[in-house]
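Would you mind keeping the following structure in view while I ask a few things?
Left out: one protein chain. Kept in place: all the others.
The first chain written gets the first letter, and so on, giving A, B and C; residue counts start at 1 in each chain.
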Amino acid sequence: MVPLSYYLVLSGILFACGVTGFLIKRNIITIFMSIELMLNGVNLSFVAFAAQWGKLSGQIFVFFVMVVAAAEAAVGLAIIIAVYRTRETLNVDQVNLLKL
Amino acid sequence: MQPVATTFFFYLLSGAAILGGVLVITRKNPVHSALALIMTLLAQAGLYLMLYAPFVAGVQIILYAGGIMVLFLFVIMLVNIEKVQKQEQFNKQWLVGIVAAAALGVLFVLVYMKGESLFPKHVVRLAEESNTQEIAVLLYGQYMFAFEIASLLLLVAIIGAVVMAKKRI
Amino acid sequence: MTPSLHLVLIPILPLIGAAVNGLLGKRFSRQAVATVALAFCGAAFAMALWIALRFSSLPIPLTEYVAPWIRAGSFQADFAFYLDQLSLVMMLVVTGVGFLIHIYAVGYMWEEGGFYRFFSYLNLFMFFMLTLVLANNYLLMFIGWEGVGLASYLLIGFWFTKDAAAAAGKKAFIVNRIGDFGFLIALFLLIKHFGSLNFADVFGTIVENSTQYPVETAGAGLLTAIGLLLMVGAAGKSAQLPLYVWLPDAMEGPTPVSALIHAATMVTAGVYMVARSHVIFDRAPMALTVVAIVGTLTALFAATIGICQTDIKKVLAYSTISQLGYMFLACGVAAYSAGIFHLMTHAFFKGLLFLAAGSVIHAIGGEQDMRKMGGLRDHIPATFWTMTAATFAIAGFPPFAGFFSKDEILWRASQVSLAYWGIGVFTAFLTSFYMFRLWFLTFFGEYRGDQEATQAHGGIHATGSRAGVPAPHGHSGIHESPKIMLIPLAILAILSVMGGWIGAHRFELFLAPVFSSHQTAHLVALTSEQAGQITAMEHLEWVFTAISVAAAALGLYLAWLLYRDRPQLPQRIANALGGFYHAVANKYYVDELYAVLFVKPVVDGSTSILWHGVDQNVIDDTLNDSAEAARDVSDSVRHMQSGNLRSYAGWVALGAAGVIAYMIWMGTR
Partner (left out) sequence: MNGAAQVTPQAVEYIRILPEIVLTIFGIIIMMLDPLMDERRSQRTLGAVGLVGALAAIVATLYQSQYPGVGFWGMVNVDSFSVFFHFLVTAVTAVVILTSYEYMEVQQIRAGEYYGLILFGAVGMCLMSSAVELVLIFIALEISSISTYILAGFRRRAAISSESSVKYFLLGSFATAFFLYGVALMFGATGSTSIAVIGQVLASGQPPVLAYVGIALMFVGLGFKVAAAPFHVWTPDVYEGAPAPIVGFMSTAPKAAVFAVLLRILFEAHAPGRLWLIWVVAALSMTLGNIGALVQDNVKRLLAYSSIAHAGYLLVAFAALPANGIPAAMFYTASYAAMNVGAFAVVSHLASAGERYVTMEDYAGLGRRSPLLAATLTIFLLSLIGIPATGGFFAKFYVFSAALQANLVGLVIIGVLNSAVGAYYYLRVIVVMYMREARQEVPVSPVPLGLGVALAISAVATIYLGVLPGRVLEYATRSAGDLLR
């Protein structure tokens, strides 16, 4: 059997992957995907903890996280389209009218 | 059902998940990134199964891989992918970014090392056969209110998506 | 059952006046505005007098609860007013002198635009000032304390749309906030340790638990800390070293404002606060010593600057700072009643001096430079005679009011340390010198002003856009002020002459119930050796008096010599002294020093404030540097704001890593 902490380390790695992606990518859509990656890292640890405590509430939480992720995806992609319309770019480094 | 060769499957699936994750953030083409993300999601669904969460695994495949990622692909197609692709993909200070993220990752790992005594060697076995039913009871019982209010969340999301995406206001 | 005095009416009446004038004044005629302002202010004065007349039959101290205010847990503060001998004196001074200055202002401001606004602010000021002196707890006092600052800011800054006034108003406001922060922290400490801000509760606790709150001779304790913080607040409001810089600039305001706020009442709030908190100071000898030293040094320092000023109002401003120094010296040697006595006489003669100066300025069409005055004695005799009374009073000649109070302070100071006394006497000499210098320059000799300017008031363009200057009148020549301005002058002149005749001793006896606890500390503050000296010196009091009067006379003589007899001498002396004179004439470059000391290292937050308050003409270069520095710091903060999403995320991630690392460390400790 695989110890629980292995799952948790994996979730940490996925989360860190997401953070890295957020920090280094230029394309807004990929940045958004990085957020999904982070959320998946979180979900994995929820399921793992649910298994540790033998409580289903962890799995329920994952279910709600997915709902929220779906909602965020819908809104986020719409916002991205709006930005693309006004700017003709998806490069975050060029989305910087507001500063200082 | 008695677990079979869990160690093997764990390493296989987690390897796939990590590989997918790394590909998401290293591919230039957003379509490739999206496909890599789908790989991660599927691998994770497998891991959920190993953690006695078949319902969540199913939702993961249907909702995440099937719904959200398709939405992503749609949007990628919608915007001018040629132009997007030509743009430089990485920040000049990507090294700094990786270092910061790695620091974060190390911190998480550190947590699990420090908290090792906290975690049981073996997870509690949950009933898999009745999993979906139990979740249903919880969702429509104890979590009823959260479940209902989530519909409001989706309503807001729909309105928001329509507002942001429509051409004129 | 104590008789209800409706003390609340005293502050409320001016507030009503302010509201009426502020809201409706625009539609009123000038007469109506003046009537409203005077009526409400006068009513407050009348009430104060009525209370003073019944005072002996009242159970003192008397607390009047108006309404509950804040009750949160154990902490409680109410709208409540407190009447004892001290607040009675303050109340009479504030309403009395305030009323007179209101009358004067009607004449002075008659020609000005925004007449109603001016009186609205003036009444508002009275409201806050009376709240301050009548409050029964520190919190309400603080409300008044900040309120008078705000009113003063409005009156200095809002009145004139020119930049100097705006800058002066801002400087006053911000320097005061630095002082206030000391005051506030003192209040927090009081809440923490006494759970209350009521005077009665706090002082009662301290007096009753003398073992818990001993006289902190050995080392600095809680009460010393509170005392020092209160002193920071007092130094800000009462323009003591090192926070005095705002007061001279505040002279940009109209002269009645200078008289009321920056001479007679508001600036003395710090003295009142220290005297009110005497229970705390009595048990904190170190704080008391600081008060005394700050007071002495301020008195000396400001007096030396006063010698070289040429602007008539600036001389008076520095003189005010110097006199306030005397009051703090008195408090610092635990002679609170002497300090309050001087506060009262000072209110009379300094108020008078400002009003008379205003009358002079008014007479010659807005000129404030004394070098351009002279020989005005015959033109404006009424002003001359009242000014003379005030000058003799401030110089400390018997039997004028200032003599009694200043003499008492010096005598009490001499019992603690001869150094205080020595500096005090020297300052008295300087005071006499610069006041008579002012007197001679203004009223004697030949008129040195531009005759043309006074005829046609054309000089207004050169200097006359200064604040406080009435608009040019239709008539020409040097002219006496209208009666409505002269009557207050006359009354204040009488008070300046006779105000001291009550005698310091009788005044002290009157205030004794308030300061009863001070005796113990006073004695403790002295070493036994000094106590021995006191008895030896007791019969020497008249010697000390003689010396200080002689000092004043010397000042008079010197001023006569230099500015009347041989007017060319001052320039020669100035040349001989060279650098020193220059330093003094430029106010010791304190503004500049502040710029260098505080402004350059803008890392400290408060610094970026001071630079804007620093005099712009003299130190353009330093100023530019400091502006740059402030910009640099602010810029480095702004660089977090690159506009780049990823760098933002980087900050968040970095912060998160820091927070997590810290929490892991906490958790595994």
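Some notes on this structure:
FYI, contacts are C-beta pairs under 8 Å (C-beta built on N, C-alpha and C of every residue); 3 or more make two chains touch, one makes a residue touch a chain.
Computed from a prediction, not measured in an experiment: that's the story for all the values here.
Across the whole complex, the hidden chain's contacts among the shown chains comprise A, B, C.
Within the whole complex, the absent chain has one touching residue among C:6, C:54 or C:71, and that is C:71. The chain that is not drawn here is touched, among residues B:12, B:99, B:127 or B:159, by B:159. When the full complex is taken into account, the listed residue touching the unshown chain is C:184, out of C:39, C:184, C:207 or C:547.
The chain omitted from view is touched by exactly one of C:419, C:550 or C:663, namely C:663. Although one chain is not shown, part of chain B still touches it, namely residues 111, 114-115, 118, 137-138, 141-146, 149-150, 152-153, 155-157, 159-160, 162-164, 169. Those residues of chain A that touch the chain absent from the view are 8, 11, 15, 18, 22, 28, 31-32, 35, 38-39, 41-42, 45-46, 48-50, 52-53, 55, 57-58, 60-61, 64-65, 67-68, 71-72, 75-76, 79-80, 82-83, 86-87, 95-99. Chain C residues in contact with the hidden partner, per the touch definition given at the top, are 68-73, 142-143, 146-147, 150, 157-158, 161, 163, 166, 170, 173-174, 177-178, 181, 184-185, 187-189, 191-192, 605-606, 608-609, 612, 630-631, 633-635, 637-638, 640-641, 643, 645, 647-649, 651-652, 654-656, 658-660, 662-664, 666-668.
One rule holds for everything that comes next: only the chains that are shown with their structure count from here on.
Centre-to-centre separation between chain A and chain C, using Cα means, comes to 62 Å. Between chain A and chain B the centroid-to-centroid distance comes to 7 Å (mean Cα coordinates, whole Å).
Chain centres here are Cα means. That of chain B falls 68 Å from that of chain C.
Chain contacts: chain A has residues 19, 23-24, 93 touching two or more partner chains. Shared contact sites, meaning residues of chain C that touch two or more other chains, fall at 646, 650, 653. The touching residues of chain A, when paired with chain C in their complex, are 19, 22-24, 31, 92-93, 95-100. Against chain A, the residues of chain B that register as touching in their complex are 3, 6-7, 10, 14, 17-18, 21-22, 24-25, 30, 33-34, 37, 40-41, 44, 47-48, 50-53, 55-56, 59-60, 63-64, 67-68, 71-72, 74-76, 78-80, 83-84, 87-91, 94, 96-98, 100-102, 104-105, 108-109, 111-112, 115-116, 119-126, 131, 134-135, 138-139, 143, 146, 150, 153-154, 156-158, 160-165, 167. Across the complex, chain C is touched by residues 91, 96-97, 100-101, 103-104, 107, 110-111, 114 of chain B.
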